[in-house]
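All protein chains but one are shown in place.
Entry: subunit A
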Amino acid sequence: MSTISTTQTIPDSALDKPRTGTWDGGNEPFKASYGKLMMWFFLLSDAFTFAAFLTTYGLIRHRYAAFDEKIHGAFKFSTDYWPVPDKVFNAFPGLHGMDVPLGFVALMTMILIFSSVTMVLAVEAGHRMDKADVQKWLLWTILFGATFLSSQAWEWSHFIGGHDEPTIMADGTRFFGANLTMNQYGPVLFADLFFFITGFHGTHVFSGVCLLVYCFIATTNGTFEKRGHYEMVEKVGLYWHFVDLVWVFVFTFFYLV
């Protein structure tokens, strides 16, 4: 392309110039680049997907009775009511048999918030065209993201494997852990929603880590430096913060409420 255009002499007046009129595309009402706007609208649609998941959780949780000590007595896993999250998620790696309610999920939340901070630091370094700093903070973000994913893998394997004490099911059998059709914690849909919601979030984190690895490679190769801006890091940053944002809601509705 460039060789053709340089060998021919086209008069300036014949060249297609970007239009600048208000209704010709010269107006930029949002003062944001095309890529960033599209990322925002993608995230909006993704927010609807996650909201649908969490609303489904709300619907199904309200369809079942809530645990009440006065009616049901001391807490035990039962399909009669929705399980209390502190009793289900109370294991911590390396502390076998100890009751650490929500301890591990607190750690996971901290890891994700921290990864968000290192992500902003990478974006900030990009604004300053500081290649070394972008690399450093992207690496930290990848590390925290991968740690979060590993934590989730542990959380899943513990959820699937089950607690030390089995639950006696309605037909008298002893059952440990959970799958899509049976679980020891409560109504079948409790485990299904756990797998779908945290799984869908985990898939997002995984995609985020892949994008970050791409950004790191491109930064290292100097692609963004040559391009003159680190907007790609900024766009991936928006996605990454969104994933953190979703976790904030998953954490509240799945683990706290």
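Here, a residue touches a chain if its C-beta (ideal position, glycine included) is under 8 Å from a C-beta of that chain, and two chains touch if they have at least 3 such contacts; residues count from 1.
Methods note: contacts and distances are computed from a predicted model.
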From "ABC transporter permease", "D-inositol 3-phosphate glycosyltransferase", "Cytochrome c oxidase subunit IV" or "Ferredoxin", the hidden chain's UniProt protein name: "Cytochrome c oxidase subunit IV"
Listed residues A:Ile71, A:Leu95, A:Met110 or A:Met182, member touching the removed chain: A:Met110
Hidden partner chain, residues of subunit A it touches: 18, 25-26, 29-37, 40, 44, 47-48, 51-52, 54-56, 58-67, 84, 86, 101-102, 106, 109-110, 113-114, 116-117, 119-121, 124-125, 128-130, 133, 225-226, 228-229, 231, 238, 241-242, 244-245, 248-249, 252, 256-257
